Structure formats: C-alpha cells, structure tokens
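Structure incoming, see below.
The complex appears here without one of its protein chains, the remainder shown in place.
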Amino acid sequence: MMRAVVLAGPNDFKAGQIEMPKVGDHDILLQMKKAAICGTDIRILEGKKTKDVRYPSVIGHEMCGIIKEAGKQVQGFNPGDKVAIANVIPCHSCHSCLNGRENACLNRKAIGYEFNGGFAEYVLVPGIAIESGNVIKLPEHVSFAEGALIEPLACCIRGLKNAGTGFNDTVLIVGAGPIGLMHLQLSKIVGARKVIISEPIASRREKAAKLGADLIVDPMAENLHEIVMKETDGLGVDVIVVAIGVPQVVNSTIKLCRKGGTVNLFAGFAGTGECTIEVNTIHYGEINVNGSTAYKRQDYLEAAQMVIDQKVNLEEIVTHRFKIEEFQQAYEVCKSGEGLKVVIEP
Amino acid sequence: MMRAVVLAGPNDFKAGQIEMPKVGDHDILLQMKKAAICGTDIRILEGKKTKDVRYPSVIGHEMCGIIKEAGKQVQGFNPGDKVAIANVIPCHSCHSCLNGRENACLNRKAIGYEFNGGFAEYVLVPGIAIESGNVIKLPEHVSFAEGALIEPLACCIRGLKNAGTGFNDTVLIVGAGPIGLMHLQLSKIVGARKVIISEPIASRREKAAKLGADLIVDPMAENLHEIVMKETDGLGVDVIVVAIGVPQVVNSTIKLCRKGGTVNLFAGFAGTGECTIEVNTIHYGEINVNGSTAYKRQDYLEAAQMVIDQKVNLEEIVTHRFKIEEFQQAYEVCKSGEGLKVVIEP
Amino acid sequence: MMRAVVLAGPNDFKAGQIEMPKVGDHDILLQMKKAAICGTDIRILEGKKTKDVRYPSVIGHEMCGIIKEAGKQVQGFNPGDKVAIANVIPCHSCHSCLNGRENACLNRKAIGYEFNGGFAEYVLVPGIAIESGNVIKLPEHVSFAEGALIEPLACCIRGLKNAGTGFNDTVLIVGAGPIGLMHLQLSKIVGARKVIISEPIASRREKAAKLGADLIVDPMAENLHEIVMKETDGLGVDVIVVAIGVPQVVNSTIKLCRKGGTVNLFAGFAGTGECTIEVNTIHYGEINVNGSTAYKRQDYLEAAQMVIDQKVNLEEIVTHRFKIEEFQQAYEVCKSGEGLKVVIEP
Partner (left out) sequence: MMRAVVLAGPNDFKAGQIEMPKVGDHDILLQMKKAAICGTDIRILEGKKTKDVRYPSVIGHEMCGIIKEAGKQVQGFNPGDKVAIANVIPCHSCHSCLNGRENACLNRKAIGYEFNGGFAEYVLVPGIAIESGNVIKLPEHVSFAEGALIEPLACCIRGLKNAGTGFNDTVLIVGAGPIGLMHLQLSKIVGARKVIISEPIASRREKAAKLGADLIVDPMAENLHEIVMKETDGLGVDVIVVAIGVPQVVNSTIKLCRKGGTVNLFAGFAGTGECTIEVNTIHYGEINVNGSTAYKRQDYLEAAQMVIDQKVNLEEIVTHRFKIEEFQQAYEVCKSGEGLKVVIEP
C-alpha cells in the first residue's frame, strides 16, 4: 500500500492509502519527491473540468523523483536515477502529430489523466512514456521542485514559440502568476527589449520586479492602455501573452497590440471563455490572435536543459510546500491566490 | 470642366461638373474608362465611414483608363497608354513600412481619399504615385473593367498571403460576393485541395459553382457545421476566409477550423465588429485568427500580372455598368445586393 | 517459395526463388502488383551505394499491390484491399523526429533496406509500418503503377515545401527525368507563374511540353543563362529545383537565382557531389541553397490524396514495364536513359 490523494468524484478527494502499482517489464516505478499543483488540477478537483478525468484516480502531472524500480526490459534507466517526467505521450500518427503539432495530439495519453499521477508516494511510468523519450535524467544540482516545474516551463516555451516573441520586441504579459513569471523570464532570455507586466496583486508585482520586468503596472489602479501607448510611441507592443484566464481582459488587451503583432491566448479561460471582441481591431491591425496548449517533447527537453543550465529561476516561484496528508491545505492555499506555486512532498 | 460624382457630405452626393485638375510636371492625367464601386465606397457615401474622407471630394479607388497627359518630367509613360492605378501610396519610412507592412502604412496617401478618385471623367495621378511604381501599363487584351478590378484582386492576394493558404489545404470561404469569388479563384490557383463556399444568395452560389467551388453551402438552409465536419473527418478546415462583414458569423466560423489552422478576417465589419467569441476555441485549438487590410505594391503587381496572364476570371464578377450621370442608380443596385461588381463608365 | 530479384552483392543480382516471408500477428503480406525502379536502386545494384544495404536482400521501395494476408492483430485492413506503402518508418523520438524532420530520422527503418522490398511476388509489411500509418488504401480508379509512384511524388512534395515554391513564382527545374517532371507538375499546381525546364534529351523535353512547361531549354544547344535572364528582366528566377545529380551544374545554376531566392538541391549527387562554387553569389545575393531527402508521412498522405484526386499525371511518366524474370532488361533500360520510369510487375 502507499499514500496518495484519491479523487473519487468532483469535489470529492482526500489523502489515503491505495495499492502499489504493478510494474511491467517495460515500465518504471517513480518515487515521487515533489509534485506541483497546476491551475488545471484545481479545476479538476472543483469539478470545473471533468473531460478526460477518471474516478477514482490520482491526478497531478508536474512531478519529479527517483527511480525506485525499472522493469526488466527497460534500458538506460536504473533505480536511484533522479528523473523528471514529461507527462503527455503523443500518439505519433494522428493528424496533429503528422503535422508537427504533437502537443495537440488527438489521441494523447497522459500521466495524471489516463494514468495515475503525481499526488502519491509512487507513480507508475508506463513503457510507452519511456520509449517516447518522456523520462529525463537530472543532475545533482537540480532540485526536485525545479524538476517538477520543468513541465509548466515547457508549456511556456511552447507559448513563447507560438507567440513568436523575438529579439528586440516589446512584450506585454497580462498576469504575474507562476505562468506569467515564467513567460517574463523567457521573454527576457530571447532578447525582448522591454517586458511590461500587468498584475493586480502587489506581492506578485514584487516578484515580477525581482525577476526582471522592465515596467510593472497595476491594472486596477493605473491606466494600462495609456501606459502601453506612451511606452511604444502610440504603436502598441509587438507581442502580448495573456497569462490569466479572465475572458473580460481579451478585448482591451488586443487593442494594446501593434499592427501585425501577436496576442497569444496562453491561459485557458473560465468556461468557454465567452467574451465580447471588437474584431475590426484584428482586421484593420492585421493582429494575430492565437493560442497555446501543452508542450511538445522537444519543448520539454529544452525546458529541462534550461533548468539544468540554470537559465531560469523557478525556486523563486515556489511559495508553499505540503505533505500528501496536508493536501486539503495545499488546495486551499491555491484557491486563495495568496501564494504562487504550491508543491506536494511525500 | 469635367463630369464627376461630387461627395459634399455624408449621404450627400451627385453627378455634376467640376474643374479639370491641374497637371504638374511630375503628374499624369488619367482619362477614366472604368471605375468599380467597392463596399467601402458605399459606406462612405452613406456616411458610415467618415475617417480620412474629405468634403467635397471625388471618391472611387478601383480604376483603369488611358493617359491623357503626362507632365514634362514624367518618364516612361505617354499619352495613349492604357494603365491601371494602385491607389495607395505608402510613405516608405513609418514603423509599418520599415517592417514590411506598407499596406498598413501609418502615413499612407491614397487616390480616392487624400487625392480625388475615380468617379470622374479625369483623375490626377500625382508624381509620388508614379515614382512609387503605382501606375501599371496594360496590354491590349486586358479590358478596362479587368484593369479596374486589379485593385480588389490585390487586396485578396494580400489576404491569401495572410491566410497562408497553401498546397493541398481545405479552405472555407464565408461569403460569395465579389471578394469571396476572387478568394475562391485564388485558393484554387495556389493548389487548395477543396474550396467550400458558404453563401445565402442563390445567384451568388451559382457564380461560385461556375468559378470552380468544390462544395457550396446555403448557411440558411443547411447545417454548415455538420457539412464541414463531415468533409474533413471531424477535423475542421485548414483555412477560413471571412469575406462578409457580419460580426455574428465569427464565433461559429472559428469552430470550423482545425487545430493550428487560420481564420482570416478579411472583411471589414459593421461598426467596430463587436461580437461574442468563445476564446477557448482559439486557446485549445491553437487557431490563428488574423486580419488583412489593403495591399502592398508587390501584391498589386502580382494581381496585374495575373490579369495580364488571364489566370483569373474577373469579367464574370462584373454584373452592372452605369454612366457617371447614372451614379444614383449604381448606388442603389449596390445597396440592393442584386448584383456583384458595379462599374462606372464615363 | 516465391519469385524475387535477389541482390547477393554489388553488381550481383538476379531473379530467382526465395522463401515466402512469415507473417506475424501484427504484419501484413502484400501481393506486389507494381514496383517502380528508382535511381537509387540502380546505384545500389551497381554497387555505387552500399550504405544501409544488406546482402543478400530484396530491394525496391516504390510499390503497390493487394493485401494477401493480414495478421490476427491487424485492424482496419483486410485481404483484397488495394494499398500503397510508404516504405520509410521513422522512430518518432530522435532529434530529427522531435524537431519535425522525420524524413531525416536518425533511426529510420525502411522497406527495401532493413526489410525486404518490392522486387518480389510478395512483400512483408511489418507491424510498425501499419501502426505508423504507412499503409494507404487506394480506390478502384487508381492504377497500380500510379500507386507505386506515390512514393517518389511524396519526395517531390517534400522538395517543393523545402524549396518554398509559391504563388506567382518563376521556377527553373534542371532536369526532366521522372523527378523533374513531377516537380514541373507540382510547381504549376501551387500557382507558379512560369516554369522553365532545362533538359538535354529531346524526348524528355517533349514530355515536359506535354505536361505543361512554360518554357523548355536544351542546355547543350541554347544559352540557359541568357534565356533565364531575359525571361526575368535580369533578376533571375525565384526558385530553382536541381533534379539531376550532376555536380557540375550547381555553380552555374545558383547564378540563375534572384536575390533572396531558393536553390533546392533535390537530386542526390554522384559521389560526395564535390564541385566548385563561387560562394560570393550566395553571400551578396542572399540566396538560400538547401536540400531535400525522402518524405514525411504527411507528404506521402498528400501525394496519395493527389493521386486519388487525379491532380497529377503519373501514367505519362511510366514508359517501360517488365516481369520479375526480365529484371536484367529493366535494369539496362534504366541505365540507358532511353525511357523515364521503369516498372516491375509480378
């Protein structure tokens, strides 16, 4: 038996004991060391997201740990290896996969969804994940928390590529949650000239300052539109990343973009994301509005390499740590918005 | 004196007599042979568009004719030459021009706006237009009506490039007005596998069939969503061109696009184009929603070459012809929607 | 036992009898109906290419036939189905595969190389090929010869995409062998304004004319450079596809390209392709010189769809047909260059 957070149904979860998973010849058993909670996990726990969710199951898809056991046929991995797991396994052959878009695979299988996830003492990593290159060894100097955050960083790398942020661009990031703070760092790394952050919570604005934002705006107290236009000689910014799932900001945000610029709707929005948009802004400004979902394995590898090379600061984004038994508390901290990333430990 | 349609104010226009323009040393005087009416002209005449409009002035920006007089300093053009005019002259040095987006030039000057336009016996083509390469000689076999329609064709070429339509794509064009019918032809020319047309008016659906549409849908009588999904194995189409300015179609149209596909909002929309959009469709589907405005000189040159090479059928799109004196009738035909392109003759 | 061409070593091959392959639970047994000979096959037979070649083995990688037997676990395919085979199976997880370049997979497995190929009565199609989507059903109206030529057409689609040929481009294709003639057709389909063919053999120039070339040059008798410059107002062409493996043409060909244009070295060259190039042409002209190798599964699917939709004329490219027993003759015809595609039948 092992300890785990069991999700029995919408709004029905608690820490308890479940059977240890059976390790097949091609599988790996991961001893979880850190598993971070994602906004999507909260939506699942609350019952706001039920698609692809099994009951009962163990969720959690941002995880890092140590190999406890490697099946007989597994090559290249051994007990004791520190590894991070890319939880999404694409099918390699659907329309999306064939067209270079495996992050939107139509038949994807994922740990934390189809397979039990990270909020447990042990996690079974199925052979197809290993074969697909989804298990990455980490060196000594990478912490388990950093290892767990490779996953959301990989998503942000995908978003960065979809946004097309480049050299000398002026970038606006709407929201300085964990995701916005990763986008901030990535934008600076690709040579953005100036990164503007819009964020209503003071503590998050402070983090943004610490992590290198060039200009930080409180959209509740200041006039974001005026500030952006002043900073850009009335042209608007080159790239906007919407890192909060609040549909109401979309229309006013698009108006902050220069002609031919890009607005990446990185956030998943509440409900269907229904909102009112004045589409002539897009038409006449030749604005590109696009999206971003999950990551490709290549994004994950790049994220892991960046963490190994210590190019991003992820520790600064982790604000709370809880044991499996304390999951209810962890959940409440997440919902309160008082911290940033909340991490589960065995 | 010469005959012209004089626009005195919103909803206040009529055919009459005005002074002949004075031809400077660098200018050309064009004897108008055909000038087509664009949807934007209608919006100006009705007073729905007043931005950049002078009163009194002569509008009309799709024109073709014969050079009546060439200023002393003009080289390469002579009286008697049949020419078409690219009416938009970019500044070459604004932020848009410097970034390869002269169609969205921030300081553009245009015939039909800053300079008097085509609904007149004669049109002054200013020296900066000639220097900028906006005057194109046409051979014998190109008709004056075709010459006038090079301009909207150039806009459609810009839209095609912004939409990124390519080889083997499945394309949906919403609206089979003059613009939709040009997009239909262009999509076929770039090798689209299948072009689907959605159009409520029966006579326009017939034109679409004649001009090569692979599948034609009446969105009022048939279920467009079901038909598109059936044709694409449930994936959605690769590219959508919205060729009608009806904001209400945007949301349902985006849902017809495959993951990673593009929805080009080619039409200018009524008012600000305010409409309700479920933006999670864009987010999860990584859909690209973009726009298109006017044309680059290169697009115009390509449009002219295509007309010279007889690659597109524009004659089929012209349904009505009126004299300058009959402009009121022309205006009413346009508003009735009973025809397609309406053309003014001296 | 079954009939097959057995390659025992370089320059050592003959038609004979070999064991029937054993069909595993996930495999398919294909009854070969047509298998085309590729230039690479000739190089293998002659011993000019030995890399990845097994002795003894059966080669041949352009094939089409009917399913004779389907393993117990095979789903979606049944005996009697007419199918074409994409012979290259990528690994899905190497650096190339992860970066959207499965055609250059570092661990690819291929029928005709690692697995026995098409110059035999029956061909074993391994389960990994089926799972990877490499088996395509064909309708009644597609001939077996067309089915076999989907493979080289897929290569040409890859080349077309690498060349970036687009709408209104002027294209030069050097060589009108089977490959050049496919590139000719594809270039026209994507809307090239003008396709120029350079080919020394008269019969091939005639085929080019029949298949739609706009201008055809005999490089031995005419001055190709002068002709190209005349046709392009001294600018050079937008895109060049080098479809012959003769290193000596590369330098003079690059000089026919406009500033910023692309020269795709589609052909595999003799030996290492050593030749003298004046690289300042590339530097000052900002020419893109690139390559092309094999195809992605998506290219193959598109090629198959184009054949099904009857968009290309492949029958015109097939000039000779031989039985397995007559393979020596087929080989000699290929080497003589008197025909175009030579096809083997059971």
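A few points about this structure:
Letters are used for the chains, namely A, B and C, taken in the order the chains are written, and counting of residues starts over at 1 for each.
Heads up, the rule we're going with is that a residue touches a chain if its C-beta (ideal position, glycine included) is under 8 Å from a C-beta of that chain, and two chains touch if they have at least 3 such contacts.
Because the structure is a prediction, the values reported are computed rather than measured.
Shown chains touched by the undisplayed chain in the intact complex: A, B, C. Touching the chain that is not shown, out of C:N87, C:N116, C:S143 or C:N162: C:N162 (per the contact rule at the top). Among B:T50, B:Q73 or B:S93, the one in contact with the hidden chain is B:S93.
The chain that is not drawn here is touched, among residues C:I18, C:V53, C:I66 or C:A104, by C:A104.
As for the chain not pictured, it touches chain A at residues 157, 160-161, 166-168, 186, 189-191, 193, 302, 305-306, 309. Considering the complete assembly, chain B touches the hidden chain via residues 92-93, 98-100, 131-133, 296-298, 301. Touching residues on chain C toward the chain that is not drawn are 95-96, 99, 101, 103-104, 162, 235, 247, 250, 258-260, 265-269, 271-293.
The working rule: only the chains that are shown with their structure count from here on.
Mostly identical positions are employed by chain A and chain B in their mutual contact, as over half of the interface residue numbers are shared between these two copies. Centre-to-centre, using mean CA coordinates, chain A is 43 Å away from chain B. If you average the CA atoms of chain B and of chain C, the two centres end up 41 Å from each other. Counting partner chains per residue, chain C has no residue touching two or more of them.
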